[in-house]
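And now, subunit A:
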Amino acid sequence: MILSFDIIILIFLIVAAVIALNVKDLLSSAMIYGIYGFLICLLWAEMGAVDVAFTEATVGAGVSTVLFIATILNTRRRSSD
Partner candidate 1 sequence: MSPKIFASIAVVITGIVLLYGISDFPTFGDPRSPANSGVEGGAPSTSLYYINESYGVTKVPNLVTSVLADYRGYDTMFETVVVLAAGMAIFAILRSTTKDDETVAGPARKSSIDGDHNRIIVGMTCRLAVPVVQIFALYVVAHGHYSPGGGFQGGVMLGASFILIALAGNLDDALGRFSEKSYMALASLGIIIYAGFGVVPQVLGKNFLDFGVLQKILLTDGPEMARSHSMLGVEIGVALTVMSIMFAIFANLSSRGTLKGGL
Partner candidate 2 sequence: MEKRKTTPSFYTALFFALLFVVWMIFSGFFDAFHLSLGLISCAIVTWISSDLLFEDRTTSFRRRLIQFVRMVSYTFWLLRQIVLANVFLLRLAFGPRERLQPQIVRYECGLKSDFEKFLLANSITLTPGTVTIKILGSTYYIHAINDEAAAGLDGEMERRIARIFAEDTESRKGAATT
Partner candidate 3 sequence: MLEQLPALILLAPLFGALLIGLIGLHDRRACFPIAFTALIISLASAIGAAMRAFTGGAYNYFIGGWEEPLGIGIVLRVDALNGLLLIAIAVVAVLAVIFTIRPSSEKDTDKTAYFYILFLLLCVGLFGITITGDAFNLFVLIEVSALTSYGLVAIGTSRRCKMAAFHYLLMGTVGASFYLLGVGYLYLKTGSLNMQDINTILTTNATVAQSPAIVTAFILILVGIWIKMAFFPLYGWLPNAYSYSPSGSSCLLAPLMTKVSVYVMIRVMLSLFGLEWVFGHPGWSDLVVWLAVIAILAGSIMALAQREIKRMLCYLIVAEIGYMVGGAWLNDPNLWGLTGASYHILADAMMTLCLFLFAGILFKYHGVSEIGDLGGMFKKMPITSIGFIVGALAMIGVPPTCGFFSKFYLIRGGIEGGHPEYVAALLISSLVNAVLFFRIFEIAYFGKNPAAGHSHDHGHDDHDSHDHDDPGDAVTTAARPMREAPVYALIPLLAAAALIILVGIFNGQIIELIRLTFEIPATVVSNLR
Partner candidate 4 sequence: MENTVTSILPVLACLASLAAVPLILIFRKEIFLRELVTFGAGIAKFAFVLTMLPLVLEGKVLEYTFISGFAGINVPIAFRVDGLGMIFALVASSLWIATSLYAVGYMRGLKEHAQTRFFVFFAISLCATLGVAFAGNLLTLYLFYEMLSLATWPLVTHHQDKEARTGGRTYLSYLLGTSIGFALPALIFTFVKSGGDLSFAGAAILAESDLGYWPGLFLLLGFAFGFSKAGMMPFHSWLPGAMVAPTPVSALLHAVAVVKVGVFCVIRVVTEVFGVDLLGRLGINLVLCWIAAFTVITSSLIALTQDNLKRRLAFSTVGQLSYIILGVALLSEHAVAGSMMHIAMHAFGKITLFFCAGAIFVACGKKYVSQLDGLGRRMPVTFAAFAIGALSVTGLPPTGGLLSKFYLVWGAAEAGQIALLCVFLVSTILNGAYFFPIVYRAFFKPAPEGESEGAGIREAPLACVLPLALTAIGSVLLFFFPGILLQLTDLMVDPK
């Protein structure tokens, strides 16, 4: 059961990563990156790495995304790829 849960999240992860990297609107891209962060944090929590999950939730999904957004708002929102 757990393994299949794993597999689902893992596949979602790949999907999220690919989308985040391919959306041309950087702001959406950053948001999807945030989603990616939460997914991976979920995965780690499930794997027993609660501390890592916690950190990833605060850092990867939280602060990183905010930093991305701050930068994107200060630069340009569109990307050529």
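On the choice of candidates, all candidates are chains of the complex that A comes from, given by their letters.
In this text, a residue touches a chain if its C-beta (ideal position, glycine included) is under 8 Å from a C-beta of that chain, and two chains touch if they have at least 3 such contacts; residues count from 1.
All of these numbers come straight from a predicted model, not from anything done at the bench.
Within the complex, subunit A makes contact with only one of the listed candidates (1, 2, 3 or 4), namely 1. Listed in rising order, the residues of subunit A touching candidate 1 in the complex are 50-51, 53-55, 58-59, 62-63, 66-67, 69-71, 73-74.
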